[in-house]
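Of the protein chains in this complex, one is absent; all others appear in place.
By letter and in written order, the chains are A, B and C; residue numbering begins at 1 in each of them.
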């Protein structure tokens, strides 16, 4: 059975209230057409896990502007003033996480780890509510894994099995999210036959990808 | 200053009693000529961190046979009977670690993490002496990072800056060890000019490599 | 057909289309020979790839492409390589659907011992502890008794464990058993084998399934 489906069918997998991981770094490597399809839908109350909320008109930021998001777990919201405005107004819950910790939490969620100890955030408000563990005299925070119901990712070249190559800086959080979500949807810039991607250049194994959209380019 | 040095100069970096990480999986991806050069030297009392002790005549196993090793941290010694014999005779300390935990400990050592929680080993003797932490009702072991004085790695194609491409299954522990050792020495099958390796195929950034040997092929 | 082939054939029938499967060394590796023709499964090799194929023709071995036993293998079209950290993220993270492993001892609680015989043979656990922890389904393929005729399926394992309460299915040349909350259930027996024979060669208590079947390997 082919993994290639329409944008509409793909977005049907996303239900109100779900937790969604969105690949990309300020929109670079994000699944822009999937985001647009969600934007046009009535889906609401999403929890978004993403590096940032991008821009009001670009990337996952559009969903914030469109009031489809109730909570964001992210490292940076400075490029999307609407995120900050909704947060200050009490309309949106925002959990700010150091970027390396966020990446590692998503990795841990996909790698079956129960958590990890990081020195990042020690002595800051990031400590709040977290267990502190001392190893060899040095303090660390115990950070817990993150998982999502659905990951929507931006792939540069995707083969029909789902193997993904992310070009240049589009990789960022995409391969981590592919590991830690129950359902994985990749938006492809280009779809190729199985075997056309060098096995060393496969950054997300096709076995982890449930659906492929796009490829029109 | 060129990073390319002779095998002898490279092995001069290794001193008695040091902790050495050795890349490879049953010898595949191991730096065989570096191992041979250590074998011919008088270096002794090494602590070896490696996936396995390979075979008596192949890979890091030769150093065990040659009595240059006082301690091994590894996941498997079954293919090298001499490791088991020395262990049973009390001549060699062997710490057996689940393979995924070993990989993750080495990664943590290079990634600045103070440890991680893994479900692997719960309910077994691997638990002994370790802190158990319960997250959401599930038990995990707190495993600590591993680091070494020197890593000796087997690279397939290495550019003059030290960027490394590991071919097929030679990758295994090599890129992890490159991150978690104070000095990193890569034995190259082939040395190429800077820029000849596709930046997506660089599996160890050249900045992390101190010395390059070999390349004769 | 010898015992090992019989066991491997029965286990192969457990595989479903789309499964990611990791096979241990020895008998478990034989399962790859009997995958049903109408399904696609992907074999993972914990030394760093997905898409493990059959052994290469003689003379076509690639020294850089081996399985976790250092034997030359091939990669199927559409496979991919990764490092040991990613390999065990796949294993421990629940992305492997089935692992098939051998046993020194296995018990009715789903405990498995297959990595050391104290004071005798201590090969190490390799990737087995991660596999039994992370794989969604753990199938043990083993001969029912030791070479000396002693039961391997015990009330409680004596050797150090590979994992506690991790086994889902045990397949031997005599029987197909599942581990359930109620205990070890005899679901199927081999053709020409009696329930009494299985019971007599099993140290663990066996619950006999109401709809006991004959093991089908076709």
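The rule is simple: a residue touches a chain if its C-beta (ideal position, glycine included) is under 8 Å from a C-beta of that chain, and two chains touch if they have at least 3 such contacts.
Only a predicted model underlies this, so the values are computations on that prediction, with no experimental measurement involved.
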Output for the hidden chain's shown neighbours is A, B
So which of B:63, B:77, B:151 or B:202 would be touching the chain we can't see? B:202
Which of B:111, B:126 or B:212 touches the missing chain? It is B:111
Considering the complete complex, identify which of A:3, A:62 or A:76 is in touch with the unshown chain. A:76
Identify the residues of chain B touching the omitted chain, counting contacts across the whole complex. 107, 110-113, 159, 161, 163, 179-180, 194-195, 199-200, 202, 205-208
Touch list for chain A against the chain that is not drawn: 25-29, 51-52, 74-79, 84, 87-88, 96, 98-101, 103-104, 106-107, 118-126, 156, 167-176, 203
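The rule is short, and it goes like this: only the chains that are shown with their structure count from here on.
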In whole angstrom, the CA-centroid distance of chain A from chain B equals 32
Overlap residues in chain B, where contacts from two or more other chains coincide: 104, 118-119, 167-168
What positions in chain C touch 2 or more of the other chains? 49, 75, 81-82, 88, 91-92, 133-134
